[in-house]
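Every protein chain but one is kept in place in this view of the complex.
Per-chain numbering from 1; labels A and B assigned in written order.
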Amino acid sequence: MAPNSNKYLRNDTGLAYLFNSPLIIITLIFVFIPVVGTLVTGFYRDVTFMPNKFLGLANYERLFEDIHFWQSIQFTVLFVTVSVMFELFFGMIFALILNETFPGRGILMIAILIPWAIPNAISARIWELIYNFEYGIFNFLVIHSGLSAAPVNWLGSPISAFFSIVISDVWKTTPFVTVILLAGLSTIPKQLYEQAMIDGTNILQRFSKITLPLLKPVIVVALLFRTIDAVRIFDLIYVLTGGGPGGSTTSISLYAFKYYLNGDFGYGSAISVIVFLVASGLAILYLKVGKFTEMIK
Amino acid sequence: MKKKYLKWLIILLLMLIGIQCGNSSEQFTIWIGGSPRELDYWQQIITEFNKQTGYNLQLVRQPTYSDQRRQSLVIDLEAKQPNPDLFLMDVVWLNQFAASNWLQPLDKYVKDNDFQLHQFFQSILNSVDKYKGNLYALPVFLDVALLYYRKDLLEKFGYSEPPKTWSELLNEADKIQKIERKNNPNFYGFLWEGAQYEGLVCTFLEFTSSHGGGIMNNGKVDLYRKSNIEALQFMQDLIHKYKISPPSTYTEMKEEEVRLSFQRGNALFERNWTYAWKLHQSNGSPVKGKVGLTILPHFKGDSSVSTLGGWHIGISRYSDEKEKAWKFVKFITSFKSQKKLILNVGWNPSRKDVYKDKQVIAEAPQIKELYYVLKHTIARPTVPYYSQLSDIIQRYVNDCLSGKISPSTALQKMQNQIKEVEKIYGTE
Partner (left out) sequence: MSEKKLKKLLIYSGAFFMFFFCITPFVWMIIVSLSEHPDFLSSNVKFIFTLNNFVQVLTSRSVHLLAYLKNSIVISSVTAIITTFLAGLSAYAITRLKFPGKIIIPMALLGFSMFPQISIVGYLFKLLTMFGWINTYPALIFPYITLGLPLALWIMLSHFSQISTDFDNAALVDGATRFQILLKVIFPIALPGAFSTFILVFIYSFNEFLFALMFTIDYHARTIPVGIALFEGLHGQIPWGYIMAAAVVATLPVIILIALFQRFIIKGITEGSIKG
């Protein structure tokens, strides 16, 4: 036994900090400072064309009375729930399929990552083109198949705009969920299934008794990050609807962006903090339900 | 073992630092956005400027979208950076930038003997380029909204001139639409921008101001008045009652949608900015040679207006090359440069003398009408929190256009919400 390893077995803490140090340092400098800055700014009137003033909770009080803010919260929560539900559903199915061997699986694997690979701004534009009133594919198909006599204005009413955005987002990010779930699926040993098949179980039983429980950690990860990203959704909506019609598709991030653009950093920061709180709330919910933290101890 | 680990870390770090292949910020820069073609032309202008002066002005390209350009500038100027030295600003940001103390006052520079301040449109300088009495920017190019019309169709139906009032327009559009629909079911009488975006504030401003109303009244926001209610009602009726404008007006119609539809021959009248003219007259355009342009109509008893658009140039207060920057401002607003701009990229000059130049008139005859319209422009509210106002106005006007709320309700709500905004941002 080399003398070195003994030293480290006894001094776990030192080694742990060593291993963690790059991550900690980078995070402290590039994330922690800006985040603290944002928190602090939320308590001030920080408007580029007005003198700064300490406001205490005034920004938050103003948020409380702000109907547009609540509208954006409502939209965001709804959007997050519906999108993530669909993404999890499709992601699971896709991952299950990709976990099997069949000819053309490699090609499918590539195909599945294409939506995710396309830059956000581009995919938003592609969908904008697809939804286009005059020459988009959807209207082309709808009219030529006789489903409707007149072209549909997909992005024109709050409900259809909402679902149009959801479809675009689901298309774009289901690959993300799929990849994570697939990596998790691949660590489940095939023997377990073989044994269960011999024992005479059917597909559904195998899925619920073997697959789901073993997948729980990755499902939680996927859910967690999809939710956080969905709460902060910005690019897609900015391009597709700009937050309309009537502000009905304005997400909280988009709402915050408007204030930053106009030079009101204080209010924008306060909104950002709320985004953080909403996302945290959901995250804590997932973690409690998924009992994830126990895994680490 | 610690050594091996450290070795990896150091390699990584070196990799990172070694990849530092980028330039540190240039010394003398200008930030401009636009289409690649326009930026190519800007580069030409700047190269010529550099040749003449021996300076080294660098062009930094921004994306085309107004918001993205503003975002970069806001962050940069808040951080008090010495670059950019110069930048272009949309006319609606001017007040925000001036009020935020980011612009260098130009008063002492324009007193130069060789700078002909009187050649600029004084009403425009006074309404948008000045802040608390000082001059902070100069217009580089101006934009106005026009009424485009199908000459051929009007002639065919016996109208020798484009309509002067909204009721005339309504009559003509209604009559002609009924007949043209027989051949072309997509035909509409009047296309204009009604989607929920900044452009809607412009159309709203035009309709209301041409009825004796408008957004501001004696320096204060005054939306809830009879003239505005009637004007907004007219806008709503165009879509739902008279049906000479399509329902897509309030869901989709922005500049390009309007232009494309008109260009395909699907409309009699169009309200759009000056850029549409060149495209309508381009080769392959189905309406080439059939289009006329004039000032927008007004309501009987009032006068026509157009919203003022365009881009202005300013010098950063934090610039470290202010003298050189001023030389460029002089250069770009000079007669020579302005003439080149209109002849090469179709940008409407900010100086009056170019509008009178024979060559310009010959090659761009629409300039005469533009000159007239430029004397009848109205600016959107010049307050630093204009964007908030715009958001509120957009929202409720669009809701009204879609038929959800009445004009009266819309205007009242707008007024109330704007009062709230003024309370927050108006204390100076």
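By our rule, contacts are C-beta pairs under 8 Å (C-beta built on N, C-alpha and C of every residue); 3 or more make two chains touch, one makes a residue touch a chain.
Please read these numbers as outputs of a predicted model, since none were measured by experiment.
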Pick from A:57, A:85 or A:183: which residue touches the chain that isn't shown? A:183
Sort through A:43, A:154 or A:260 and give me the one touching the missing partner chain. A:260
Pick out the residues on chain A that sit against the missing chain. 1-2, 4-5, 8-9, 12-13, 15-17, 19-20, 22-24, 26-27, 29-35, 37-38, 93-94, 97, 99-100, 102, 104-123, 125-127, 129-130, 134-137, 140, 171, 175-176, 179-180, 182-184, 186-191, 202-203, 217-218, 220-221, 224-225, 228, 231-232, 234-235, 252-253, 256-257, 260, 265, 268-269, 272-273, 275-276, 279-280, 283, 293, 295-297
In the full complex, which residues of chain B touch the absent chain? 1, 4-5, 12, 15-17, 19-26, 29, 34-36, 38-40, 43, 60-61, 63-65, 68, 71-72, 75-76, 78-79, 81, 254-256, 260, 264, 273, 275
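What we mean here is this: only the chains that are shown with their structure count from here on.
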Using CA atom averages as chain centres, what separation in Å is found between chain A and chain B? 36
So in the complex, which bits of chain A are touching chain B? 4, 8, 18, 22, 47-50, 62, 133-134, 153, 155-157, 242, 244-247, 258, 260-265
Contact set on chain B toward chain A in their complex: 1-2, 5, 9, 67, 70-71, 74, 78, 96, 99-102, 195-197, 247-248, 250-252, 257, 260-261, 384-385, 387-388, 391, 395, 398-399, 402, 404, 424-425, 427-428
